[in-house]
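One protein chain is absent from this view; the other protein chains keep their places.
Coming up: chain A.
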Amino acid sequence: MATLNSRRTSRRYAADAGLLVVAAAFVLPLAWVILSSLDPHADLRVKTPDGITLDNFDAVLEPDITFTPLLNSLILCGGATLLTVVCAALAAYPLSRFRSRLNRPFLLTILFATSLPITAIMVPVYALFVQVDLIDTMQGTIFFFAASQLPFAIWIMKNFMDGVPKELEEAAWTDGASSFQSLLRIVLPLMGPGVAVVTVFSFVMMWGNFFVPFMLLLSPEQMPASVSINDFFGNRGTVIYGQLAAFSIIYSTPVILLYVLIARRLGGGFALGGAVKG
C-alpha cells in the first residue's frame, strides 16, 4: 500500500502545480484592476504601483460618475428582482401544489424559455417599445428584465417548493388558513435557500447585464452602471485607466459580496452554478 500512498502524494503535487498555473493565468487581469486602482500612474499592464493612492477612488466618487449610475442600477435591478421573485413564488405555488392538465405544458414551455437567447429578441423588443412608448422608461426596462428572468425563477422556485412537505400545510388548512396564508407563513419560510438563490441570481444577472439597458434606455441620466462605464472611453478623450479600474471595483463589489454570502450559506460548491444537476 505504501507505493499507492506515495503515488497519491506525488499526484497531489502534480494537481496542485496544474491548478496553480491556471490560477496564475486567471489572476493576471484581476491583479491589473486592483493594482491600477491604487496606482497614480496606471496604464494597461500589471506592474507594481508607483506608490499607493486612493485618488482614483476619490476622483470617481462623484454624483455623475458613480452615485447616479449605481442608484439607477439599484432601482432597475432591485425593482425587477422584486417583481421576479413575487411573480415566481405566486406562480410556483399552484404548479407545485395542485394537479392540473395544464401544469406539464406550462412547465415545458417555461423550461424551453429558460434557455432562449434573450440577446436575439432585443431588436424586436426595441421596435415594440418605441411603438408603445415604453422606450427610455425605467418601468419598461424593469418589466422586460423581470420577464426575461421569470422562466428560470419559476423553474427553480417550483423545484424548491416541491421539497416542502405538504403535511405541514394541511395542518394549517385545518386550522382555517387560506392557501395564500400558508404560502406566506409556512411554505416560503421553509424554502429560504430557494428564495435566496432566485433573488441573488436574478439580481446578479441583471446587475451585470449590459445589452438590455443599452438598448432600452436612451437618456444618460437614467443609465445604470453597466452602460455608463463606457463613458470612461470615448467621451472623455484620453482614458484614465486608474479611474476606470477604481470604478470597476466599486461597481463589481456588490455582486461579489452577494455571491460570497450565498455560497457560504448554501455550502461552497452548490452556490449558483451548482444548481445544475446533470
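As a convention for this text, a residue touches a chain if its C-beta (ideal position, glycine included) is under 8 Å from a C-beta of that chain, and two chains touch if they have at least 3 such contacts; residues count from 1.
Throughout what follows, contacts and distances are computed from a predicted model.
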item: "Sugar ABC transporter permease", "Fe-S cluster assembly protein SufD", "Pyruvate dehydrogenase E1 component alpha subunit" or "Osmoprotectant transport system substrate-binding protein" - which is the UniProt name of the missing chain; value: "Sugar ABC transporter permease"
item: Residue among A:38, A:88, A:138 or A:195 touching the omitted chain; value: A:88
item: Residues of chain A (touch criterion as defined above) contacting the omitted chain; value: 4, 8, 11-12, 14-16, 18-20, 22-23, 26-30, 32-33, 36, 43-47, 83, 86-88, 90-91, 93-100, 102-104, 106-108, 111-128, 143-144, 146-152, 154-156, 159, 162, 166, 179-180, 201, 204-205, 207-211, 214, 225-227, 229-230, 241, 244, 248, 251-252, 255-256, 259, 269-278
